[in-house]
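Just one protein chain is left out here, and the rest sit where they should.
So, chain A:
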Amino acid sequence: MLDINKIRADFPILTQKVNGKPLVYFDNGATSQKPKVVIDAIVKYYEEINANIHRGVHTLSQLATDAYEVSRGKIQNHINAKFPYEVIFTAGTTHGINAIANGFASILKAGDEVMVSALEHHSNIVPWQMLCEKTGAKLVVIPMNEEGELILSEFDKLLSDKTKIVTVNHISNALGTLNPIKYIIDKAHQFGAAVLIDGAQAVPHLKPNVQELDCDFYVFSGHKICGPTGTGVLYGKEEWLRKLPPYQGGGEMIATVSFEKTTYADLPHKFEAGTPNIAGGIVLGTAIDYLNEVGFENIQAYEHELLEYATSKLLEIEGLRIFGTAKEKTSVISFNIDGIHPYDIGTIIDKLGIAVRTGHHCAQPIMDFYKIPGTIRASFAFYNSKEEIDIFVEAVKKAKTMLS
């Protein structure tokens, strides 16, 4: 069981007032808030051990390097990667996807196919479109149904020997759908295709087991799991990381450099050119520790409760429609009210202290599918409360009255 009052006390920002009202933060899909332990760890790093890593012989550099590598190990354990060097620190999910899409430019040829899904965030569409433009490969899209679920029978039909990589999100950012990625991974592997999982929206709610999933790549951002912005992880199977060329050139990623020839450093450094976000990388480990202390089983059970509660409360509002009604979904509610623009509702409830996302959620193809300009998205985290949901529902009702 999760002690919500104790948890809420861990997050200093939750006591903020916005527009004179207590903050109700339901934009967790965009970024999570940070617990005090994470904020303190950032300060502690800069006050006590700040130094550049992997190059100094001096004590501070050693301490910083050790802390950075300890964090890598924590992440390895968290996602159950086989080796620590399969965990690459990145600036975020987008960075991870681009690194792999860029690497595949050396593998793909004209006529090959790259498969994405109709549920993707723009960051898991655009890098692959760029790759296709560069290589002459074709972008193929797994369609979705009205509930916001991928149509697996169509996916089966689209797969062929031409499919070189399949890239889908674990959980949809716009609708909250939990995708059957194990099925997708296994099926794609039968055709020799690699699989990348965009885990950005999944990692706040669950602990991915990359070996069990058998995905070739799994990417996520640190800022959505209580970590600092500008942090992220690219997990890749060793064989793939060895096979792909590095994404960026620079310091840290080399073994030897001469003007005739440079040889690359071993994993993971091959993919970590330049001075990384050292504090961020270290503190991401602190954030993961914190989440594991709360416990993902507790988080899931509690968030499910919030989702059910909010869904039933919202559906009491006449004319309200929820988009994304998949059987398997996480604590995200995307909705509209008949005849009212999502932007108007978002603006008015902001005045009442409530933070939600409005718009297309960087997933325009989904909005086009439903023929809507956007939605209002409330995304809940384990530190949200039922009382906040009550305040939110009342605010939506008030906005509806004002705008009707």
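Here, contacts are C-beta pairs under 8 Å (C-beta built on N, C-alpha and C of every residue); 3 or more make two chains touch, one makes a residue touch a chain; residues count from 1.
Please note the rule applied: contacts and distances are computed from a predicted model.
Q: What does the UniProt entry say the missing chain is called, choosing from "Cytochrome c oxidase subunit 2", "Aldehyde oxidoreductase iron-sulfur-binding subunit PaoA", "Fe-S metabolism protein SufE" or "Carbon-monoxide dehydrogenase small subunit"?
A: Looking only at the record, the undisplayed chain corresponds to "Fe-S metabolism protein SufE".
Q: Touching the absent chain in the whole complex: find that residue among A:Ile317, A:Ala355 or A:Leu403.
A: Candidates A:Ile317, A:Ala355 or A:Leu403; residue touching the omitted chain: A:Leu403.
Q: Can you list, in ascending order, the chain A residues touching the missing chain?
A: Considering the whole complex, chain A reaches the absent chain at 19, 340-344, 347-348, 351, 358-360, 373-374, 402-403.
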